[in-house]
Structures are given as structure tokens and as C-alpha cells.
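All protein chains but one are shown in place.
Right after this comes subunit A.
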Amino acid sequence: MRLTVPNPGLTLRIPNYEDLEKMDKEEAGDRPKWDNKAQYILTCVGFCIGIGNVWRFPYLCQSHGGGAFLIPYLILLVLEGLPLLLMEFAIGQRLRKGSVGVWRAISPYLTGVGIASMLVSFLIGLYYNTLMAWIMWYLFNSFQDPLPWTQCPLTENSTEYVPECQRSSTVDYYFYRETLNISTSIANSGGIQWQMVVCLFAAWTVLCISFIRGINTSGKAVYVTAILPYIVLAIFLIRGLTLKGSFNGIQYLFTPDVNELMKPTTWLDAGAQVFYAFSLAWGGLISFSSYNPVHNNCMQDAVILSAVTGLTSIYAATVTYSIIGFRATQNYDNCVNENIMALTNTFDLPEMSINSSNYDEALSQLNSSYPDAFLGLGIQTCDLQKLLSEGVEGTGLAFIVFTEAITKMPGSPAWSVLFFFMLFCLGLSTLFGNIEGVVAPLTDLNVLPKNWPQEVLTGATCMVSFIISLLFAQHSGIYWVTLFDNFAGSIPLLTIGLFEMIAVVYIYGIDRFNEDIEFMIGHKPSLYWQISWRFISPIILLVILVFYLVTQTQQELTYLVWDPSSAEFPGLTSVPYPSWISSIIFLLAGVPSLIVPMYALCRLVFVYLKRKRKSSDKTVQIS
């Protein structure tokens, strides 16, 4: 219980309580400050609530037993998310530095944790802003009627539609061909899509200008970017509930399947989702809470933030699935109507003789009377459940399913603008935290000249990121985005989170941490926090990490491609990655995770050599 690694010199590196009180009273110091508490809470809410709440959580919820998934989600929220959240808030508020500064103050050997956080934030920021560029492209194109993804282009002689569009659908074609101009494999880069370069430029400049003075500018922007999504979700909820078939979707989402709770993957996915939803280990939360006054009640903030994140996830899932239900019902009705038309045409029956109510019996009756003709027709069975489970996660949800659903609503351009602006706000507020997690460590590490003002630092970071993210503007860009999403944003974060917990509990000392919290908010954390920090949360993280590693190494590395010449078209084909991808994966996932031990080792060697040289110098001097 009292296990603490000896940590000499800790009190010299961190401000003591008198210093903190003085800092608080004088309000001196060169750190930025929040204008008011609301700005801080809104920034954190915006950071935690991102695009993943709209397109990842609903899919997980539905595929892991619907309403029953909420049980592991809420349990792990309380056991894993909440303790880690309070830990990051408290340590930032106490040590009053960004992520690198905090870990360096705890122990110089731990600077690697901060550097790893910075690297991971940087890599995530690269592909996240590419998603923003796609969202902006759709947003820019929504200001016209009819929407461009409702029409297929014609071939040269205007006799028929382009076959790629004909065989798939207008929304698929618009996303894969006209937006991305996708190539057939990750190795085939195929050149740069200049429209994407333009949108990437727009995305990075908007982010840069909103964050140019750090939280002084972004703090004003979050009033819009954090609040607007809730309003838009409410509008969509009201609209969605009035559409036909929305209750099918909501029912599909929340129908509990208790058997799913027995499977370990459900709990693992819930744990991973809680971890990513809270944007832990990015370093942004530590930075944000370091701008707080010393006696800010961070425990209350952590509880509020957890509750808001949990409730928002459920809220967003309801809205998403009401729209999905509407679209699935529309497609189902279309499928049935097409079949009815085919039957009436082939058997020359009077119009309207078959309708949706007597469809099934008419089908069976005709099948029995004319079996040969029936087979030749190729009637497709219309399955509502299958339609509800189509493409409901990730980019497929936003750019294909939702855009299709919007085209079926009256007044589609307005809905499209609203939807993509909401996604834009969700992403932008997350990116504020992301870029804070990159810029603050850079200042702490002193790698850049000190006389550079904040504006130049932010501008330089954005420019470098823009140039590197041109990788995603290639024709194979989306494959790279998926690669980054799967590897840069998963294992490194879990590793860093685990190291963070060990650092605070065992190297900083849980007793000292408890005293700090008592100094800041007036009372010591209760037994629940003690047990979670010491045992429960680290063990949960370790279990998730180990299972993740095991499953990833066991699986063959494959990815989905859009290949018009493949047999599974218009579905995505699963192909194996080329062999050189493993080195890229190592760069993305291995390097950030290994920086922590590597930095500590290097420093150990460096200090040892320095000491040896000093002692040999001394012996030389003496003799």
C-alpha cells in the first residue's frame, strides 16, 4: 500500500503550497488563465465530445447488445474514466504545467511520458483534421439544391449513367469518386486530389486562427463550438422522431441482448471507448486544468464532465439511430415497391393489386404458381434488419448513410448544412485540446526559441502539420487515415495512460497526491478514489492493453478497399496490407509507446556517464 519509488529532489522541482497561495493571490505569472469557469468546462466538454460520439459509440452500442451495452459502459466510466480524469485534472492544477512540464517535475526520467503524449496528439491531429477537411468539403457543397450527391453523372454519349455510379449508389459514388477519387490500394498513391488540398488548407487555417492566442481566442470560440452541437442534435431529434421508421432505428439500438454481456469483447470495447471518449493521455486536459486557479474544485469538474460525456453519448446515439431507422425504412419500402413493380410487370397483373399489406402472400402464391418465371426474375428479399446494420460506423455513417437519409428529407440542403456544421464544431472543439497537447509541450521542452510569441508557435505547428497531412490528400488518403486511426490512436494512448497512473500513484506518491487534493479542494479523496487509483484503474487498463496487443498480433492485417473491378463491389473488399506497412505501424504505435522507457534509459546512461566523468575529473584534480 505504501509502495513508492524513491524520488529525490521532488520537492525542489514542484512549487510548494506557499508558492501556490502566493501565485493565486497575486494572479501573477505568465501562464494564461480562463476568463471564467464556464469557459473551462465548455472547453473540456468540447474536447471530450467529438465526432466519435456520433459515429463510434452508437455503432458499438448497437453491435454489442443495444441497451445492455450501457451497463458495461457506465460501470467502466465510473471505474476507469472518472479516476483517470480526476488524476489528470488534479495533477495539472497542482503542478501548473503542460504535460511535459508535469511529468518532468515529477521525475526527469518521466519526461518521456510527456513527449509520447505530444507525439500521439500530433499524429492524431494530422488525421483528425483530414476528417475535418472532408466535413468542410461536404459543408461547402451543401449550399445548393439539388445536393450534388443526389445525381449520377452521365457517360460521354449521354445514354446512360456512369457504371460505377449505377452499380453502387449516388452517395457512394460522390464520396469515393468525386470527393476522394479513391485508388484501389494503399500502395497506389495515384497523385494529389487538389480539392482536398484546398479543404485541408481551409481546415488548418480555421484551426490556426481560432487557437492563435491559445485559450484566449479558443476560449471565445468554444461558446459556439461546444454548445451548437447540442442544439443541432435536438433539432435532428425532433425532426427524426417525426419521420417514418425512426422508431425502428431506436428500437434496434436499444433492444437489449443480455447474452452480449458474457462476451469479453463487449467489456473490452466498452473500456476502450470510455478511455478514448475522455481524451485521456492526450496531454490536453492536463494543460487546460493547469490554467485554473489553485483552489478550483477539480473533483466536482471530473464528475460533471463524466456525467455530461456519458449522457451526451446516449443522446447522440438516439439521434443517430432515429435517422438510420428512417433511412433503412425508406430503403426497405423502396425494395418492396421495386419487387411489387417487377411482379406486376412480369405477370401483367393490374396496378396496385399487390401492395405492402398483401405482399408476402402474393409473393408466395406467385412463387407456387409460376416457379420458373419467378426464379428468372431475381427478386431480392427485403430485410429491414440487414438495412439497419449497414454502414453505421465511421466515415460510412456520416458521408454515406446520413447524406442519403438527408436527401430523403424535405428541405435537404438546410439539413445538410446543419449536420455538417455540427460535425465541424464537434471536431474543432476536440482539435483545440489536441493542438494544446502539441503546442504546450513544445514550449515546455524549450526546443523553439523563447522569444517566439504564441502566435508564431501555433502558426508554425499548423503549417508543418498541413504539409505533412498532404499525405492524406492523395487518392489513397482514406486508407492512410484508417491506418492512423487504428494504430496511432489506440495502443499508444493506453500505454501512456498506464504509465501516467503508475507515475502519479507510485513515483509521485499517492499520499502526497491526496494531500495536494486536500490542499486544493479542502477534503481528501474518499476510499473509492483510493482503491480505483491504486488498483482498479491500472488493472483495467493493463487488461485492455494486453488483450488489444494479443488480438492485433493474432489478426492478419487487412483493410477495406473500394475496388470497382472486384467481385464484392459495391461492397468494400478486404485485402491484406503490403509488407512494408509493418514498419509504418511500428512508427505510429511502437515509437510513442517505447519513448517512455527509452527516454528513461537514455537519461540513466547519460547521468551515469556524466557522473563517471566527474569522478574521474576529480581524481585527476586531486592527483
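Points worth noting:
We adopt the following convention: contacts are C-beta pairs under 8 Å (C-beta built on N, C-alpha and C of every residue); 3 or more make two chains touch, one makes a residue touch a chain; residues count from 1.
The definition used in the following text is that contacts and distances are computed from a predicted model.
A chain of the complex is left out here; the name its UniProt entry carries, from "Collectrin, amino acid transport regulator", "Exosome complex component MTR3", "Oligosaccharyltransferase complex subunit ostc-like" or "Ribosome biogenesis regulatory protein", is "Collectrin, amino acid transport regulator". Although one chain is not drawn, the whole complex shows that of A:N345, A:S364, A:T551 or A:S574 it is A:N345 that touches it. Annotation: of A:D19, A:E160, A:E338 or A:E568, A:E160 touches the absent chain (contact as defined above).
Interface note: of A:L139, A:I250 or A:V596, the residue touching the hidden chain in the full complex is A:L139. Of the listed residues A:I14, A:V206 or A:I406, the one in contact with the hidden chain in the full complex is A:V206. For subunit A, the residues touching the chain absent from view are 30, 32, 136-137, 139-141, 143-144, 146, 148, 151-154, 158-161, 195, 198-199, 202, 205-206, 209, 212-213, 344-345, 348-352, 453-455.
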